[in-house]
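As you look at this complex, bear in mind that one protein chain is not there, while each of the others sits in place.
Chain nomenclature is as follows: A, B and C, assigned in order of appearance, with residue numbering initiated at 1 for each chain independently.
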Amino acid sequence: MSDRVATREEPVRPTLLPISLIDGAGVAVNGKRTAGFARPDDQLLLGLYRKMVVARRFDIQVSALTRQGRLATYPSALGQEACEISAVAALAEGDWLFPTYRDTVALVSRGVTPAEALTLFRGDWHLGFDPGHYRIAPQSTPLATQALHAVGLATAAKLKGDDTVALTFLGDGSTSEGDAHEAFNFAAVWQAPVVFLVQNNQYAISVPVAKQTHARTFADKAIGYGMPGYFVDGNDAAAMFAVISASVERARAGGGPTLIEGLTYRVEAHTNSDDPTRYRGKAEETTWRGLDPIARLETYLTKAGILTAGVAADITAEAEALASATRDSMSESPVLDPLELFDHVYVNDRPALLEQRAFLERELAATEAGGHR
Amino acid sequence: MSDRVATREEPVRPTLLPISLIDGAGVAVNGKRTAGFARPDDQLLLGLYRKMVVARRFDIQVSALTRQGRLATYPSALGQEACEISAVAALAEGDWLFPTYRDTVALVSRGVTPAEALTLFRGDWHLGFDPGHYRIAPQSTPLATQALHAVGLATAAKLKGDDTVALTFLGDGSTSEGDAHEAFNFAAVWQAPVVFLVQNNQYAISVPVAKQTHARTFADKAIGYGMPGYFVDGNDAAAMFAVISASVERARAGGGPTLIEGLTYRVEAHTNSDDPTRYRGKAEETTWRGLDPIARLETYLTKAGILTAGVAADITAEAEALASATRDSMSESPVLDPLELFDHVYVNDRPALLEQRAFLERELAATEAGGHR
Amino acid sequence: MTILENRRSAMPAAQEAAQTATQVSLAGALTAALRDSMAEDSRVVVFGEDVGPLGGVFRVTDGLAKEFGDTRIWDSPLAEAGIVGTAIGMAMYGMRPVVEMQFDAFSYPAFEQITSHLAKMHNRSKGAVTLPIVIRIPYAGGIGGVEHHSDSSEAYWTHTPGLTVVTPSNPADAYSMLREAIASDDPVIFLEPKSRYWSKDAVELPVVTPPMTRALVLREGTDVTLVAYGPTVKTALQAADLGAAEGLSIEVIDLRSLSPFDDETVGASVRKTSRAAIIHEASQFGGYGAEVAARVTERQFFHLAAPILRITGFDIPFPSPKLEEYHLPTAERVLAALDTWEW
Partner (left out) sequence: MTILENRRSAMPAAQEAAQTATQVSLAGALTAALRDSMAEDSRVVVFGEDVGPLGGVFRVTDGLAKEFGDTRIWDSPLAEAGIVGTAIGMAMYGMRPVVEMQFDAFSYPAFEQITSHLAKMHNRSKGAVTLPIVIRIPYAGGIGGVEHHSDSSEAYWTHTPGLTVVTPSNPADAYSMLREAIASDDPVIFLEPKSRYWSKDAVELPVVTPPMTRALVLREGTDVTLVAYGPTVKTALQAADLGAAEGLSIEVIDLRSLSPFDDETVGASVRKTSRAAIIHEASQFGGYGAEVAARVTERQFFHLAAPILRITGFDIPFPSPKLEEYHLPTAERVLAALDTWEW
């Protein structure tokens, strides 16, 4: 044990102030606050900006469609685009993403079509895309559970000798669950190629972070698992991308897991059925809108002369095209086959389940024929 | 959030080498390794020594009785007496102890009679004493679960305005469970008057600590919860007592929870049905026997002139008396009433359960009358 | 108001007169029960996820944080094992915690604390420790919830000795049973049918309905005993209406308590009708209906003219919102099932 203490190098300790590369006013940061991370080049930042703008347009569109009753529910990620998009951008094609219900924009940014991505919230089925195809796990609702899946998948890849990395999103509230702890611990002990990205959007529904942890930062938790931890300005795409990519690449190179906290803010309600006026003030919301991740990048890129009117128009067009495609895909409901309810419960057929299927089939036929249902 | 970071003082950070007040050779330690803790006075140490000797004699006696088949199983705490006894000694009468299956000697040291304490392992009933009377929770088998009970009880006391403190034992392996994490977190957020004492005896049955955590110490975990953590030589009763009492008193004064790691060693097998030769070498066992918590205190107290032959004889007599009482109490089995199986399932009577009770009653009567069973 | 006919009021006459029957929702009745229990007994504390300022995602604790302050009701960290585990510790110190699991499936992280500790502590301590804890769990479907938000978990709890499991189907019972659950010295799993949260009755609060462990005959009938609980009581009453139109006299029983089971009330009904069916949302295999069918058959076999039927959810994971209507038992399905008997 004293061996253990003596021989193992202390992992990077999280900073006390969030790592920052472009500040809230859109100005490049230098010095200590960068924690040694270099600002990604402007072209890369422009790419992030483009995706963030498109993501936000999508998010706003889906919220609108939800208000119109076209979706059962929608948890918006508005204001969290720097976390969402940087994570997706930092992954290689073969890497895996483990999202939560909050992270629909990340799915779409990774190529999942709106219709596929919104199947869950439209209420058509629990999942609308093939995880293997996109290397994206189903969006997880039971909090923190998916973090363990990410660790398992990453470990399997490592055992096979593949260089696949898994990144999982987690909310601030979710860090309180036992599963989050077990995931951090398994990942560290197994040195799994995983990146844990805690989007600290300051609320778990109505519960503020102060009721969730007594630690100074969520990144500080990394120390107790012997893994590197980074506390990052989660509204700064430059910083988020820099830290996430470095962590992904260290994981890929065999350096094990990383815990990243992105400090951000959930600008909208928890979901459309939530009422934030019950638990937070307008002033706070206004402050955070002022720290918007897109606005600051826009300022920075415009000043840098790289975000020209032409590029901006192009981005807007792309965003509007996605919004329009989203509207279209939600305007008509797919025909659902109730009998499919029975088709994927097991791989192997079960006579008793086939009986139940036959029962529903008869019932449906009777309904058409004007019978009971 | 930046407020949170800026205003909250950083809690004490665990040291990298275990806090030590009396070293393995029985020599008083001074300087850095004490981390500023003062050595308890010699009379107090003599008291700890006495209780440790008695505890060990009890433990050896129970292991022997187990080999003779008088108990169903027994998890020995041999070698861990500095942790066990210091914890009990540091608590005030109104404080609560939350032990695991490993901590029977702590129960007995707190006054539970051998017959009461061994009811569980003898197989007579799941618990043989009244928790409220001794302020000792039932020994917990589902790992880490009791830590949450300790947090709840301590919080209730705090809410009532009582100055009760709860101390819970945990094993090194148990720290991997989700419940351990939730307990640490709830305690820190609620600033509950709890002390978590991780007895790092280096094994979870056969699994060594290196497969359990990648952190340098378990005490390091405290940082992620924003609570003080201490890494202590768990075979040094002086250090254990000093750190535990300080933590108990801080908790009592409203200072919140503490996480303490006592670095010790499980000298015996996990239980009598375990076979340590399958997973660890003799050399290691020998090394740790050389770091024995009782031997070093004996050396120290003898040199200090306080452990005289007379005192030693007195202690031996006390230990032998307990061993003998233990043997006596295990020599005859109490008469168990099978019908009591039904009596404490619910406070409120249930007709259906009374029917089952009546069934067994009839069956038992029939057996006596030479019937079926 | 057949339901109310079965109730006796424990209110002093003066107090009763001062009140007027108003429309109360099931959720509102629960809020009132919590408020009255908290006001009456300072040992009652309430905590869980979002139960404080927000008032819970279903607003069942609405207003209580303001009224009682954060030493009586508060938001806990987000961890269900933590919530139940700390409640156990509090109860060991004399408190009477009422905790909320936000949705059915989110009680599963607390499964070990519930089965291995909450259910067993009284027994293992030979009665020395009592755990007067209520775990409130909104359950079942019918509200278009996405996955994990519509489970019916009653079979897990009812198979666990040491737990009392109850579920109200209407506002008056919601009030009275929750108050009784909080006053009980046994741990109670209190299942709240979320699809019924907003259904209203004219009820004078406080109201005292029959003991929560008693099943109630809500509708008398002579041909069939239809056993229901929680969300399916409404469906059962609809089925009784539908049956009446077809000349079938259906007796509807609201179990109210799932564990213990009221053998007496159900048995008496079945002896009268000689036929029985049970309706629930949970999937059928190993569901609560199996116990009802098995035990009633054991006890009333020679009174039964036909096997007891189970009208339940299918043996599939709970479906997505747009498909749940095909899964959930309906009054029509009940009638169709009764048609399968030889009469």
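By definition in this document, contacts are C-beta pairs under 8 Å (C-beta built on N, C-alpha and C of every residue); 3 or more make two chains touch, one makes a residue touch a chain.
Owing to the predicted nature of the structure, the values given are computational and were not obtained by experimental measurement.
> Among the chains in view, which touch the chain not shown?
Touched by the chain not displayed, across the whole complex: A, B, C.
> Using the document's definition of touch, tell me which of C:102, C:115 or C:330 contacts the absent chain.
Spelled out, the listed residue whose C-beta touches the missing chain is C:115.
> Could you tell me which of B:211, B:252 or B:327 touches the chain that is not displayed?
In the complete complex, the chain left out is touched by residue B:211.
> Looking beyond the chains shown, say which of A:21, A:52, A:90 or A:154 touches the absent one.
Considering all chains, including the one not shown, the answer is A:154.
> Check the options A:36, A:69, A:305 or A:351 and report the residue that touches the missing chain.
A:351
> If the hidden chain were put back, which residues of chain B would touch it?
That gives, for chain B, the contact residues 72-73, 101, 120-126, 141-143, 173-174, 176-179, 204-207, 211-213, 273, 275, 278-279, 333, 336, 338, 341-342, 345, 352-353, 356, 360, 363, 372-373.
> For the chain that got dropped from the picture, name the residues of chain A it touches.
Answer for chain A: residues 125-127, 130-132, 137-138, 142, 145, 147-157, 159-160, 164, 166, 178-179, 182-183, 185-186, 189, 340, 343-348, 350-352 touch the chain left out.
> Take the complete complex as the reference. Which residues in chain C touch the chain that isn't displayed?
81, 105, 108-109, 111-112, 115-116, 119-120, 123-124, 147-148, 155-156, 158-159, 161-162, 259, 261, 282-283, 285-291, 293-295, 297-299, 301, 304, 306-310, 315-317
Keep this in mind: only the chains that are shown with their structure count from here on.
> What whole-number Å value describes the gap between the mean CA coordinates of chain B and chain C?
The mean C-alpha positions of chain B and chain C differ by 40 Å.
> Please compute the C-alpha centroid of chain A, do the same for chain C, then give the distance between them in whole Å.
36
> Distance-wise, how many Å sit between the C-alpha centres of chain A and chain B, to the nearest whole number?
Here the centre of chain B sits 42 Å away from the centre of chain A.
> Send over the residues of chain C in touch with two or more other chains.
76-77, 79, 81-82, 109
> Which chain A residues reach two or more other chains?
Within chain A, residues 176-179, 211-213 contact more than one other chain.
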